[in-house]
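Let me begin by handing over the structure; questions about it come next.
One chain of protein is taken out of this complex; the other chains stay put.
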Amino acid sequence: MIDSPHGKGKGLALVLAGEAGQGVQVVEALLSEAFRGLGYYVFSGQEFMSRIRGGSNSTLIRVSPRPVRAWSDRTDLCILFDNKAITRLQQRLQPETFVLGDNLQAPEGSRFIDIPLAEMAQEAGGSLYVNTIAAGVLWGIYNGREETLADVIRRFFSGKKPATIDGNLAAAGIGLKLGRKLSHSGKVSLALPPPGDNRGNLHLNGTEAVSLGAIAGGCNFVSAYPMSPSTGVLTFLARHGRDFGIIVEQAEDEISAANMVLGAWYGGARGMTTTSGGGFDLMTEAVSLSGMTETPMVVHLAQRPGPATGLPTRTEQGDFNLALYGGHGEYPRVLLAPGNLEQAYALTAESFRLADAFQVPVILLTDQYLLDSHYDVVDLPLPRAIPPLAVVETSRQYARYALNESGISPRGVPGWGEGLVGADSDEHDAKGHITEDLDLRVRMVDKRLRKLVLLAEKAFSAEWIGPEQASNVLVCWGSTLEIAREAVAGLAREDVAVLHFRQVFPLPEGARERLQKAECRILLEGNATGQFGAFLGQRWGIDWHHRLLKYNGLMFSVEEVRAGLDKALPERVRK
Amino acid sequence: MIDSPHGKGKGLALVLAGEAGQGVQVVEALLSEAFRGLGYYVFSGQEFMSRIRGGSNSTLIRVSPRPVRAWSDRTDLCILFDNKAITRLQQRLQPETFVLGDNLQAPEGSRFIDIPLAEMAQEAGGSLYVNTIAAGVLWGIYNGREETLADVIRRFFSGKKPATIDGNLAAAGIGLKLGRKLSHSGKVSLALPPPGDNRGNLHLNGTEAVSLGAIAGGCNFVSAYPMSPSTGVLTFLARHGRDFGIIVEQAEDEISAANMVLGAWYGGARGMTTTSGGGFDLMTEAVSLSGMTETPMVVHLAQRPGPATGLPTRTEQGDFNLALYGGHGEYPRVLLAPGNLEQAYALTAESFRLADAFQVPVILLTDQYLLDSHYDVVDLPLPRAIPPLAVVETSRQYARYALNESGISPRGVPGWGEGLVGADSDEHDAKGHITEDLDLRVRMVDKRLRKLVLLAEKAFSAEWIGPEQASNVLVCWGSTLEIAREAVAGLAREDVAVLHFRQVFPLPEGARERLQKAECRILLEGNATGQFGAFLGQRWGIDWHHRLLKYNGLMFSVEEVRAGLDKALPERVRK
Amino acid sequence: MSGNSFDMDLEDIAWCPGCGNFAILQALKQALADAGLAPREVVLVSGIGQAAKLPHYLAANFFNGLHGRALPVATAIRAVHPGLTVIAESGDGDMYGEGGNHFLHAVRRNPNITNIVHNNMVYGLTKGQASPTSGRGFETPVQVHGVVNNPLNPLTLALALNASFVARAFAGDIPETAAIIRKAIQHKGYALVDIFQPCVTFNRVNTFRWFKEKTYYLDDGHDVKNRDLALRRAAEEDRLPLGVFYAAESRSAFAESTGVFEGDAPPLFRRPFDVARLQALIESYRGKPFADP
Partner (left out) sequence: MSGNSFDMDLEDIAWCPGCGNFAILQALKQALADAGLAPREVVLVSGIGQAAKLPHYLAANFFNGLHGRALPVATAIRAVHPGLTVIAESGDGDMYGEGGNHFLHAVRRNPNITNIVHNNMVYGLTKGQASPTSGRGFETPVQVHGVVNNPLNPLTLALALNASFVARAFAGDIPETAAIIRKAIQHKGYALVDIFQPCVTFNRVNTFRWFKEKTYYLDDGHDVKNRDLALRRAAEEDRLPLGVFYAAESRSAFAESTGVFEGDAPPLFRRPFDVARLQALIESYRGKPFADP
């Protein structure tokens, strides 16, 4: 169980804000590594504008002796690379937040503290050192050992020219000195309890978890068209493609990408594409084709705020309905929505297994928040081996769509065995040839839809977090899991539980009764209309007493959820 | 109120079956015109294969002294142009059906009657006369006047070469003679009561009704990519384009078509596209763009059975979910689903008004059944005038997305007025420029979604057909209206009503309470999963006692619905 | 440039300092002004990408639509409202990648629009993947072993499709680029202007300097009516010519061929509706009863 590190000296929340291109990510990487090296847990997450240079972005780093894995609005210290940022950060600065920046012209004694970033950067050799200087300042305020930071810098820049490494070491030193001075003078003080046991854990983000999951699922073909926030998965797999025998192709458009994935599965590969809402729109006809031809397909749908181009670098859970209903006609599909990095890894791997076993499209719903957030994970379990592809060696009589009870006809691969493998977009007979036999049509529709029965039986259960008998339930899906968990844990009430869905279609039936019996059902969704809530309500015959919805492009913070719960929950026994 | 002409000598149901290319439609046209000329009402509908020549198609013609406008499985007489057809027609032949065909080798005294179609065609001058001969045979059996049929033939072939006209007149005469003989010999007898009052009514099909509605709505731009069963609307408007000042363009794909429609509205036209499910998939990104840019858009979505290519020339109501949820992100839209030809005309016209007034995408859901069915309509009301486009002359300060209470900002047209008109796919400010102001984002989402409130208020009511207090309700939407109406009328029960939705989103609230109070709710939908039923159930908190679903590619028949009702309805007071 | 009526009051432009897009923006403003146009007569239509943000930095009407879809939108706007000058503008990925099919068919359709492509040979906004015009061997985070596809030559492609105006410019030369764009705007029919645009952030191969060294202008004597010649010149690869390669005689353009704008017909939104004609059409569906059944 994770609890809130805030306000009780349990942890530290740092915010780095600056323009795109100022290297905020370098500070994020250096500090994460440094604190983790000491045994602290680190969460970091980003919110940024759709531009390559300029604008105003920020990164949150939470450091704690205990596991920490959720977005928060609480800021202990904020460092501004660029003063414009301050207006955008307003809502995340508390009275007790220290704000450091260059030429803030802070009144004496205030928590706004001028630091000569630009001047120090000149001293270090140029404005591009400003990020390492900032890392030094923060490390100095924390009173970290210089050698620790130096080690981290050496690792981070390893492979670069010696001059680069030396320059950064010097820059860090300059920052560190200032940081120490601020700390010793008492101007800035940060309380951080002794480190925890975060030794040797993995530290990664959602993009990496999904990508590793794809490899663990046996993915060996990726075709995609770049689109934020889904592109990272493409570049990850491209980087490691040759090592793992993965064919990676940038398609001319999403239509091509999706159809290539179908061709790849048909030809015996395990294919995947990665996209966001607008790209998915263009893929829906191919998803429908996957349904009709019973060709497996894995689509990573990384959500961002729509409609249309919307806010391309931000986050939302607005494409549930699209994923569920996009693509014409009626056929089974599976929608998975990982709640954390472990699930992102595991469910991505499972996507390939499910698509293969059930010959259906599997859509993996993530979002910018999940993909760009880093935190610590004890382990990502290795598959013993990738099970062989669920295909058969065909005989001369082979019929691709042979009717049977489960609806799952054995799948062949062209060239393996004596049979011929047909796949048809029209309604078809057992061999895949066009038919206008309308009774056969009905049997084929039923066959395809029958797969839903088995799929529902195998659905990944929803997780009930909290007391079995809790009468108040916060229901969420996908990337809000850890936020909800931390928010509810912080309430310290025994009558509240979280119910999190990592599979959103077909629904896992497990928690149905408990949820129906709950006295107060609260929906938590990162969209404006409560899409999943409406769907769940219809299927399980329940309604919502409260809905916490957010759609400004940012993820919920732990504090927001807690505030929402405070309003929504009936007054009751406190622990 | 329409009642069933069957079984009680109230009307006649003829089925013509043959290969594509044998001219069954000619027989349909000639007989419809002939019977209508006498004052009968005529319904005709088709089911056909996806091929240009060969295969096995059929046309149903119902003739009645009273209005008739629904598909039926009852067949009084069937004429086969090609004997293969018989196996496909099995379920529509009753013991009392007369079956006429060439070389059926019918046993003496049976209702299967050999007629020498090929031989007569040779006599008339070739196999292409077989259709007119068949028309003659049927007219002869009915004992129609030769001159009536001759008149019809002259009209139908007017403009053709005299030899063609004469050839067809002679062919009709040959058929007529045989028909008379069959009738006089008592081998075939058809009871048809005296004609009704169908004089001077319109006779048209759904394609024509939609197309005329588009013109009545002021449509002046159409861009589409051919796709059955939607193509007829494109060709109709192409044929009449110059007369009405309509720009008609065949796009390179559906993506282009949909984006052209947006460009057209932006530039001050009233644009429309017409497509089917697979094409609509490709348009969904543009639908989302319509939502975001608040550019009006009209999409005619002519449904056919999916998924993928499915059964391209057949019918289904399988794209409700797609129309409602296709296109990423959240924004308002309107879904209209005409139940008959009058509604097809009126609602198509209204689509343009709604799109214009609310600056939203309007999706008009029809299907192959509605589009290809002909029947009689008293009138299609003319608009007094098309209201001017809901645009303003812009001032220098003009801001396209000015925030206001209704959510509907005055729309400008580039070049009219002093202002500049911006439209933006990204989240934007009042002038349409990209913004990353996240509070503004929320206000813009709310503004767009706010339009739903007004749209719901203005929703076209659902029609309650039957006694106010009926405790059993058959709920349907779109093209099943007249089938449901006839089926329920034939039950002669006072406790059954039909509730038909011609607007399926946002829902008209009118009938909610009555439906909630009903004791037995029966859903009628032409798909496998009961899509609209699920949606309505969720929104109105109701469940279904029975669901009549059909998805073999054919429309429900009156008899099927009646049989379904017989099983589903509680035993009760009969009239 | 000062006082150009297309200037806008801007706080911030979302391009990287030094990006070639600034020059294109300036050249375009210049060309519009030189063509004697006023902002309200001009519509800029763009897709999505760095290049596609341009309409936000220039005072004119604009439709900033979907990635890859500027051409259909632009075609339709010009078709329904011939009084407007319509410019479809986007990046190379947008126009030749996602939008490739519209490019093919817009050329065939020949609408009276100008198609400006900021060709930086890379996907800028999505951080540096190969575009259809990226050279072989170009390394990116996706093309980790370098691009293997044949680069697409937009000029030969357009010429093979019988485009009516084909030009290439280089953002490094604002006056010439402005002049070429102006000619494209004034050409009647579809006009392609592919502009070499250095991306200082993601393209370290095709830099300002690289373009500067690789390019030269077609000489004044170049015969812009000779399509074969244009094709040959456009196919040159060692050094890359700039200028107007081809400019056909006026051909009837898309909007004219619709037959809806004869004489001085008003734009569609100002047209009266002919109810009588609709009535006549509807009446044609009435049955004609027989005299004596």
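A, B and C label the chains in the order they appear, each numbered from 1.
The criterion applied here is as follows: contacts are C-beta pairs under 8 Å (C-beta built on N, C-alpha and C of every residue); 3 or more make two chains touch, one makes a residue touch a chain.
All of these numbers come straight from a predicted model, not from anything done at the bench.
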Residue touching the undisplayed chain, where the options are A:Val421, A:Ala459, A:Leu491 or A:Ile542: A:Val421
Contacting the left-out chain in the complete assembly, out of B:Leu60, B:Met227 or B:Leu262: B:Met227
Residue in contact with the excluded chain [from A:Leu93, A:Ile153, A:Leu212 or A:Leu370]: A:Leu212
Interface residues of chain C (partner: the chain not displayed): 96-101, 104-105, 107-110, 132, 145, 148-153, 156-157, 159-162, 228, 231-232, 252, 254, 257, 259
Chain B residues touching the omitted chain (full complex): 21, 49-55, 225-228, 231, 234-235, 238-239, 241-242, 248, 250, 252-253, 278, 308-309, 312
Residue ranges of chain A at the interface with the undisplayed chain: 33, 36-39, 145, 148, 151, 155, 195, 198-204, 208, 212, 215-216, 218, 220-221, 223, 240-249, 251-253, 255-257, 259-264, 266-271, 285-286, 289, 293, 376, 380, 382-386, 388-389, 391, 413-426, 432-434
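The rule is short, and it goes like this: only the chains that are shown with their structure count from here on.
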Centroid distance [mean C-alpha coordinates] between chain C and chain B, Å: 40
Distance from the mean Cα position of chain C to that of chain A, given in whole angstrom: 38
For chain A paired with chain B, centre-to-centre distance based on mean C-alpha positions, whole Å: 45
Shared interface positions of chain B, touching two or more other chains: 255, 285, 289, 293, 425-426, 434
Where chain C touches two or more other chains, by residue: 14, 48, 65-66
